[in-house]
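Every protein chain but one is kept in place in this view of the complex.
The chains carry the letters A and B, assigned in the order they are written, with residues numbered from 1 in each.
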Amino acid sequence: MHMADALLSPAVGGTFYVLSGGSLALSAKKFRDQGDQSRVPLMGVLGAFVFAAQMINFSIPGTGSSGHLAGGMLLAMLLGPWAGFITLASVLVVQALFFADGGLLALGCNIWNMGFYGCIIGWLIYRAIAGKNPTRTRISISAMVGPLIALELGAFTVVLQTLASGISELPFDKFSGLMLGIHFPIAIVEGLVTMAVVNFVYQLKPELVKQSLGLSESGKEGTADYKPVLIVLLVLALLTGGALSWFASAYPDGLEWSVSKTYGKEELPGQETGIYGFLSKIQKKTAFLPDYGFKPSEPESQAEAGSSEESWPAISTGTSVSGIIGSILVLGLLVISGIVMFRLRGGKKK
Amino acid sequence: MSILDADLIDRHAYQDSVIHRLDPRAKLLATMFFIISVVSFPKYAVGELFPFFLFPMTMAIFGFVPAKLLFRQLALASPFIILVGLFNPFLDRTPVHLNSFTINAGWLSFMSILLRGALCVASAVILIATTSFPRLVDAMRFFKIPSAFAVQLMLLYRYLFVLLGEAQKINHAFLLRSGNSRPTIAIAGSALSSLLIRTINRGEAIWNAMQARGFEGDILTSQQMKWKAKDSLFLCAVLILSVLFRLFPLNQLLASLVRT
Partner (left out) sequence: MNLALEIADLVYVYPDGTKALNGFSCHALKGECVGIVGPSGAGKSTIALCMTGILLPQSGSIKIDGIELNKNNLKQIRSRIGLLFQNPDDQLFMPSLFDDVAFGLVQKKLNKDIIREKVEKALAQAGLAGMAHKFPGHLSGGQKRLASLAGVMVMEPEVLILDEPSANLDLKARRELIDKLSQLTNTRIILGHDLEMILDLAERVILLNNGKAIAEGEPEKILGNHQLMEENNLEVPHSLMPHQDQHHRRKYKNRK
């Protein structure tokens, strides 16, 4: 799922721009270094292929809903990690601009969620499973496992990004349960289609599928055994997917349950540590922009229904009658300027 | 439908207007700054966001961007945003008093989400509808995106509609032979596989064409970008107004004027 600008804060958006930008620069350099320019046109057309593939909606048996190929793992298996990442990033740029899928600020997040996990981690998985001996079976397994891990990691990161931005109210556990749960069947389907397609290519052009494995940094990359990492990741993905889905469905009145919680970041689990804590610190630091009194609510104020003026001065200012009248006036001004601009513009030029 | 709209947007980008003639770097910077200003608001900002509609409105009107197209793109982008935001009124029940009645603060943040969504999506659509993609890539090159990425963007754009056309043909072919249902995974996989092989072959043909003309390394475009006074004017206007609207909520100011 693509992250949207509307749910994002500048701090989180900016952070992931840095992460994605760095990854892109690194990928570009690695791609240049290995010197094979013949894949340049292939990257271009495969990127276009991803769009074409997304247009072919197939029905998912048993659910009646439709799905389509996301393509990260496919790109990784055909192009390798660096070229694959560059290609997927380009796909996301075009999606954001031409198809209103993901926003311009959210681009950094989306490139990370889908490109890094899908192509780079995906390729690592491919290499771990099939690196020494790319048989058809191993290729198939990689095609199934890769999307599973990549999509779940991506979905989870969307949750983190949304949380850290603080615009949506969805609580961590329910949101992650939902996202991880939904992406599980999606990943299975992605895996099946990827497997079918890559196997087909393997029959007709095996060099392509094998070539992407042969790419490593100039001999420095060790022959580390990725299997343990893989198993752990796989188990985690399955656990989170399965268990949290169960969790989500075990709470029919889940929404009621979260009413008692405040929306403040201070209340969410695990927020002081790790990436989330890091992000919220950035958030606080950049919230220096004078916001004329808007403050995140204090937990205690939940109970003070009556004394809203003191504890919610900002909100009441923004939503008092005068504020509403002001907003209507702004709308009026907008309409008037719109009409004026139409007049000014005149007829259509060619 | 979205293929048609993408094509419409693309063709519109090659039209001529005041907005089209602005330097792509100015438009890109303005759009990014605009989006950042919009999303930098705290979660309950609703009325404060209204003045920001001036930017997409002005660009769309003077850029002759078709309103229906804009709204269709907005509709396309909405589902996920609405789905996530809709929980807000239920999860955030902090009471907010408006003279006579009370609503959940969650409704405010939900409306804020919708407004942000509209502003951000609109500005992105308008950017690409008034700036042809190759020119936008030129602007990105100026801002130092890796050249391998710029080349990739260019080639992807060049073959995007070609491949989309092929996908449409596949969809039509299936539709005509199956009645009106969607393909199963197996059939889709099969159709995709054949399209993929053709695509890979096409990639090889393009590589041959590049080699035949003596391809040495980079693919450079010739279009020069010339920054003019009007571009500075445009950019400054957007920056200044964005900052002003962000820091000094217009609805408050107008309200206090009305009061006095």
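We adopt the following convention: a residue touches a chain if its C-beta (ideal position, glycine included) is under 8 Å from a C-beta of that chain, and two chains touch if they have at least 3 such contacts.
Since the structure is predicted, the reported quantities are computational estimates derived from the model, not experimental observations.
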Touching partners, among the displayed chains, of the absent chain
B
Looking at B:Tyr157, B:Phe174 or B:Phe234, which residue reaches the missing chain?
B:Tyr157
Given the contact definition stated above, which residue among A:Pro41, A:Pro134, A:Gly177 or A:Gly326 touches the chain not shown here?
A:Pro41
Out of B:Val18, B:Met210 or B:Leu241, which residue would touch the omitted chain in the full complex?
B:Met210
Selected from B:Met57, B:Ile197 or B:Ile219 as touching the chain missing from the view
B:Ile219
Taking the full complex into account, what residues of subunit B touch the chain not shown?
11, 14, 132-134, 137, 154-155, 157-159, 161-162, 202, 205-206, 208-216, 219-223
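What we mean here is this: only the chains that are shown with their structure count from here on.
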Could you put a whole-Å number on the gap between the CA centroids of subunit A and subunit B?
17
Subunit B contact footprint on subunit A (complex, rising order)
1-2, 4-10, 13, 24-25, 28-29, 31-32, 37-38, 40-49, 51-53, 55-61, 66, 69, 86-87, 89-91, 93-94, 96-101, 103-105, 162, 166-171, 189, 192-193, 196-197, 200-201, 204-205, 208, 255, 258-259, 261-263, 287, 289-292, 294, 296-297, 301-302, 305, 308, 312, 314-327, 329-331, 333-334, 337-338, 341-342, 345, 348-350
